[in-house]
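A short worksheet on the structure shown next.
Left out: one protein chain. Kept in place: all the others.
Here the chain labels run A and B in written order, and each chain numbers its own residues starting at 1.
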Amino acid sequence: MTTTRDDAVLGYDEALAQFDPVMGLEVHVELGTATKMFCGCATTFGAEPNTQVCPVCLGLPGALPVVNAKGVESAIRIGLALNCQIADWCRFARKNYFYPDMPKNFQTSQYDEPIAFDGYLDVEIPAESGEGTETYRVEIERAHMEEDTGKSLHVGGSTGRIQGAEFSLVDYNRAGIPLIEIVTKPLVGAGHRAPEVAKAYVSALRDLLRALDVSDVKMEQGSMRCDVNLSLRPKAGEDPTSDAQLAVPMGTRTETKNVNSLRSVEGAVRFEVCRHAAVLTSGGSILQETRHWHEDTGITTSGREKSDAEDYRYFPEPDLVPVAPDAAWVEELRATLPEPPAQRRKRLQGEWGYSDLEMRDVLNAGAVELIEETVAAGATPQAARKWWLGEPARRANTQATDLVTYADQVGLTPSQVAELESMVVAGRLNDKMARQVLEGVLDGEGGPTQVADARGLELVQDDSALEGAVEKVIADNPDIAEKIRGGKVQAAGALIGQVMKEMKGQADAGKAREMILAKLGAA
Amino acid sequence: MSDITRLSAADLASSLASGELTSLEVTQAHLDRTEAVDGAVHAYLHVAGESALSAAREIDGRRAKGESLHRLAGVPIAVKDVMTTTGMPTTCGSKMLQGWVPPYDATVVSRLKAAGLPILGKTNMDEFAMGSSTEHSAYGNTANPWDLDRIPGGSGGGSSAVVASFQAPLATGTDTGGSIRQPAAVTGSVGVKPTYGGVSRYGLVALASSLDQAGPCARTVMDTALLHEVMAGHDPMDSTSIDAPVPDVVAAAERADVAGMRIGVVRELTGEGFQPGVQTRFDEAVQHLVDAGAEVVEVSCPSFEYALAAYYLILPSEASSNLARFDAMRYGLRVGPDGVAAPSAEQVMAASRDAGFGDEVKRRIILGTYALSSGYYDAYYGSAQKVRRLIADDFAAAFGQADVLVSPTAPTTAFRFGEKTDDPMAMYRGDIATIPANLAGIPGMSLPSGLADEDGLPAGFQILAPAMADDRLYTVGAALEQRLLEKWGGPLLDRAPDLTTARQTEGA
């Protein structure tokens, strides 16, 4: 324990021995619409600065917003998938505050009339027994529509961060991109598993949004961003869900902004638990403030203090008319919802024939969708599982990221994995070569075929070369050959190894074995 | 050439169609008139001579080729400086936007261009349309052509003054609480605030989004109708734009028949607080309508008592938010605070907004910020929105008894410069008769009822109609205009002073 307020932390178990954590998660999702929320500008990620702006999203005098119909549709579908009520009438509101990356100096958002409210999402975490899973119900307070801000580049100073910068350069391409903000109710009763629940929730939400096909949910590109609210209250016993515990008033919360990976969500909850506990046990009190998460060091630091000065002066947006979704339309949208994730998992486990343990590994790796798509592309479920949970999962783990994000980064697709497997099935690669090809793909050398070609990895299909090698090895090892002739078939393994060596690995071991046995009359 | 500038837009249109006149001649005549009188009137912030002449030549060329053109093609027009125009500055009468040339045209401006009306220039206004006298323009006062020491009304004093001083036959205006109708009233011209949503707001620099409405300014009811028709219509760029056919205002102006119509006199908008000469002309005008076959009923709108209070909460609230975008980051004035070496964005915003906004704008922004702030919202903004409902309900009830409602447009004739600048509430009270229509979103017209006996200055007659019944304004207005013209023996504006001999104001 150090002496500065920011650094003082208590051990996690020690903290949990005294306190009960309460979380609130606010997730912002950028919708994958073709155009912005209130104007027809494109939303392409990574475009040249200020090329996707118009009078509306630049906040030019006189410009007026018009709602993107797809934005409303996506918001309703998200609300329905989160088991929310859909408002039969709601309005946009202006949230007034000044900030240079917000062109109108108000954000068009929703205030006390969100389009979706009162829902829940059931998330699964591994059971503590190690067998199967436990379900935690995350209550959703609301999901509402709003717009994103521009992006600032801070110039000057040493760190490139906002502090110390001499000036900033603003690109408004992102300004006005549709956002859905999904706010949970206070999450109570998770006890010491709070960090896991937080991570599982964000992960489940991401899976759900991807299944809805409303967003590309790329946390590393900022299309899904998470703010973590956390407070501690005194522990009232061992059961975090007991009535006695739930009756304890909640403590002062902090809001940690921009926690933008699954790991960080878990880390930020854990860190804030430990930090709050240190402050509280040393007789201090928690400051209600915004905190910044540092992905590199895994800590949060103090940001802006929340004060009365923060007065957003919300009022109904007069430039937009109310949204009143027709009940029949809402039902139509409900019919487009994908299968609920939990139900789907159960179904997929059955279809794929995975054991509970295998399914759990797949879930933990966040590989369900990847495997599903790989199977759809022609691989067997076992092969798909084997490849995804092998090297890609290992590398994702080393890089402190999750499998989906990692695959995105390196450009490994389910169809490539299926292609790899088909090369094995076709006898073009053996297992060891396939692993090398996969490594090549992960290293950015191209698709499986391309890597195999470039690295010269291909099983020799010409039987005469293999036959020559087999004959040579038999001639070199008369003793072993004799044993095999005598019926000790298992001795063939020693010869196969030598044949493979002769072939510099570029041979199908199964075929070599067949050939040896045939030549020695033991087949 | 001065004859040309005395012609109505309708007459100019006929002469252009028949080939008697060319748009180039007509446009040049108006530019010459501006050259002669605008030193005294100061109605324009920007005169776009070259581009107007080039647009005129283009129309003349197209007409020569036999192309079918809009009826008003070639008739020049002045545009209020609150509407965005490519190739011309748009300042809203504010230092904040000095020299700003928008990269897009307001929908209204696009429609004018598409119809082939050469744009003569941009007219003066109270800064960001906040005011009733045009004294709040950062670029100096506009004078009333009837008396150069008096206000031309506001916020659209520039537009009322250009038509009243024959610098343009037509002008555009915007009306948030009377900014088209009150200037028309005090200059002896005609102005209409259409139904909210009838004319696109896209490209009108917003004052109060739920109250603002653009409309036509002219010297006759028919000209006003012709311009109304060009400006109005559904615009997908404005979510509050009404997706329905524009009422046939031109046919209504032609009809000019009030026989059998019920005219409702609003009890709360007459009598006490209204200048005697204004009231007298109003009463006479009502009698003219009776003589023309209309039936007069008295209606009561008790909630109007609270209209001014509600308006001066809703307007500043919306304005405080609408004007937040003027922050020196993307366009407009940027200044740093005095004596700060490397000011932050925050400091530059605050210093620029202090330097760029005038007193009235600051006053209303602060008032609106207060009315919306947490803890006061229900008491102020929330209550005002409820009063607004009461006013709409009063109108609905009144229109159950009458086809149109009438009142004097403004309680007084034009006042002198400086008379009310130190007393904001006195200035605000001048909008008492025009504000209710904006709160309820209904259309209103002002046309001259004559000159007040005590000061010889024009008084205005206001007609209000139910939402989407803008045509009724024109039927009643044209009927009244006919009878008044007969009585006067010619247009009222013929009695205005000859400005070519007027003294030139300095540096206005």
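Definition applied: contacts are C-beta pairs under 8 Å (C-beta built on N, C-alpha and C of every residue); 3 or more make two chains touch, one makes a residue touch a chain.
Everything below uses one rule, namely that contacts and distances are computed from a predicted model.
K.L.:
Out of "Carboxypeptidase regulatory-like domain-containing protein", "Response regulator", "Aspartyl/glutamyl-tRNA(Asn/Gln) amidotransferase subunit C" or "ABC transporter substrate-binding protein", which one is the UniProt protein name for the chain not included here?
P.N.:
"Aspartyl/glutamyl-tRNA(Asn/Gln) amidotransferase subunit C"
K.L.:
What shown chains does the left-out chain touch?
P.N.:
A, B
K.L.:
Give the residue, chosen from A:P55, A:G79 or A:G267, that touches the chain omitted from the document.
P.N.:
Only one listed residue reaches the unshown chain, and that is A:P55.
K.L.:
Using the document's definition of touch, tell me which of A:C41, A:V362, A:L403 or A:M433 contacts the absent chain.
P.N.:
Answering carefully, the residue with contact to the hidden chain is A:C41.
K.L.:
Sort through B:S300, B:Q385 or B:Q482 and give me the one touching the missing partner chain.
P.N.:
B:Q385
K.L.:
Considering the complete complex, identify which of B:Y44, B:W100, B:F274 or B:F461 is in touch with the unshown chain.
P.N.:
For the chain that is not drawn, the touching residue is B:W100.
K.L.:
Mind listing the chain A residues that contact the chain we can't see here?
P.N.:
24, 26, 33-35, 39-42, 48-55, 58, 66-72, 89, 91, 97-100, 102, 105, 111-112, 141, 149, 152-154, 156, 162, 165-172, 183, 257, 292, 303-304, 309, 311, 313-316, 318, 320-325
K.L.:
Take the complete complex as the reference. Which residues in chain B touch the chain that isn't displayed?
P.N.:
Against the missing chain, chain B presents residues 100-104, 195-197, 210-211, 236, 239-240, 242, 303, 305-306, 308-310, 312-313, 320, 324, 327-334, 336-337, 342-351, 353-354, 357, 359, 362-363, 365-367, 369-371, 373-380, 382-390, 392, 424-425, 428, 438-441, 467.
Everything below uses one rule, namely that only the chains that are shown with their structure count from here on.
K.L.:
With centres defined as the mean C-alpha position, give me the chain A-chain B separation in Å.
P.N.:
Here chain A and chain B have centroids separated by 56 Å.
K.L.:
Can you name the residues of chain A that touch chain B in the complex?
P.N.:
55, 58-67, 94, 96, 98, 100, 103-106, 166, 168, 170, 311-315, 318-321
K.L.:
Which part of chain B faces chain A closely enough to touch in the complex?
P.N.:
Touch list, chain B to chain A: 83-84, 90, 92, 97, 100, 102-104, 106, 201-206, 208-210, 236-240, 317-318, 320-321, 324-327, 329-331, 342, 345-346, 349, 369, 372-374, 377, 381.
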